[in-house]
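Just one protein chain is left out here, and the rest sit where they should.
So, chain A:
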Amino acid sequence: MAKQEGYVVVPLRTKPNSKSSHSVFMREHFIHLMDPNKPKGRTLFLLNVPPYVAEDSLNTVFSRAGSIQAVEFAVRPGKEETTKWYESTGETFSYARPFFIFKVAYIVFEKASSINKALALGSIDLFNTSGECIFKTGMELWHEEYDKNYLLEAYKAKVQIRKYMAGYDKRERAASEAAKSGKSDADGWVTVGNEGRNAGFKQKASLMGRLEQKVPTENKSKELKNFYTFQIRESKMQNIMEIRKKFEEDKRKIELLKQSRRFKPF
């Protein structure tokens, strides 16, 4: 089995007799900063996973090495990358799809012993005993996608929506209750809502900006601008500076244009 830079290199095959296949680089996941979702000792790290490989395919393959707790993807190795990967695809009722790129994968086994078994697999074979690929591609996949994910059945969709909205209403209600009650939670934090006696103002950037701006503008409005001679002088100078600046700027642009030989009419 080929090894490189501490990684075990195995071919990823989609059919039994494929001659050229992608190489997946595997090793045990190890970083200094621990991530609770990728526990030390039980997580296998895969590099260079082709775009068409989905979570369940890996699940199927690696379940041979032991039962699996989770399979997660990320664009590149890193702390927040996994959440970023799932950020856009988590939403229901939207047509966003997972990224279709070469990616990295984390496989969390239930037992630590599975790691070594997995590393010893020799190849990732994405086909079943009859030599057929275990995931759908091409026309087959598109048909399925269209039928299942693109078109919705009105009746089913309605039911789903109703369920979701009921859940949403419940959450909303709970939140507003909490805001109204003004009680502190276990850590001692109090939720402050928009209503009630202790209503705080909305923590919005636009609002904050307005508040912050208020003070200087108030000061400014009291100021006399064209009163003292030095002010007039200064404003004149400012004016000259501005014109000069503009001139310089235009000159620079011309310089740029000149470089691209834009002044030869013929």
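The definition used in the following text is that a contact is a pair of C-beta atoms (placed from the backbone, for glycine too) under 8 Å apart; a residue touches a chain by one contact, two chains touch by 3 or more; residues count from 1.
FYI, contacts and distances are computed from a predicted model.
**Q** Since a chain is absent, check the UniProt entry for it and pick the matching name: "Protein Atg16l2", "Tubulin epsilon and delta complex 1", "Geranylgeranyl transferase type-2 subunit alpha" or "Nucleolar protein 6".
**A** Result for the unshown chain: "Nucleolar protein 6".
**Q** Among A:K158, A:R173 or A:K214, which residue is in touch with the absent chain?
**A** Result: among the candidates, A:K158 touches the missing chain.
**Q** Check each of A:K40, A:R76 or A:K214 against the chain that is not shown and name the one that touches it.
**A** A:R76
**Q** Looking at A:M34, A:A174 or A:I254, which makes contact with the chain not pictured?
**A** In the complete complex, the chain left out is touched by residue A:I254.
**Q** Across the whole complex, list the residues on chain A that are touched by the chain not included here.
**A** 2, 4-5, 9, 14, 18-23, 25, 47-48, 50-52, 76-77, 88, 91-95, 99-102, 133, 137-140, 142, 146, 149-154, 157-158, 160-161, 164-165, 168, 172, 202-206, 208, 233, 236-237, 240-241, 243-244, 246-247, 249-251, 253-254, 256-258, 260, 262-266
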